[in-house]
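These notes concern the structure reproduced below.
One chain of protein is taken out of this complex; the other chains stay put.
For chain A:
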Amino acid sequence: MQKQLTPTEAADEQETIAVVGIGVCALSLRSFEQVFADIDPELGTAYLVAVRQQEGLMSAPSLRC
């Protein structure tokens, strides 16, 4: 069971956590999969993914898979 962090611990974690921002669009889904296939799941970094929406394409459902 995951340990509940105190507010101070959470704040400390925020101070040290590296954040990876990834910009992606429908044309780069293969690359996106490739990047995440190689990433160490225990690296300790947080990942934010922003999807550049293109008319007529639904990228987000693909990401959910």
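One rule holds for everything that comes next: a contact is a pair of C-beta atoms (placed from the backbone, for glycine too) under 8 Å apart; a residue touches a chain by one contact, two chains touch by 3 or more; residues count from 1.
We take it that contacts and distances are computed from a predicted model.
The subunit not displayed here is recorded in UniProt as "Chemotaxis protein CheR", chosen from "Histidine kinase/HSP90-like ATPase domain-containing protein", "Chemotaxis protein CheR", "2Fe-2S iron-sulfur cluster binding domain-containing protein" or "Sugar ABC transporter permease". One chain is missing from the display, and on chain A it is touched by residues 10-11, 13-14, 16-28, 30-32, 34-60, 63-64.
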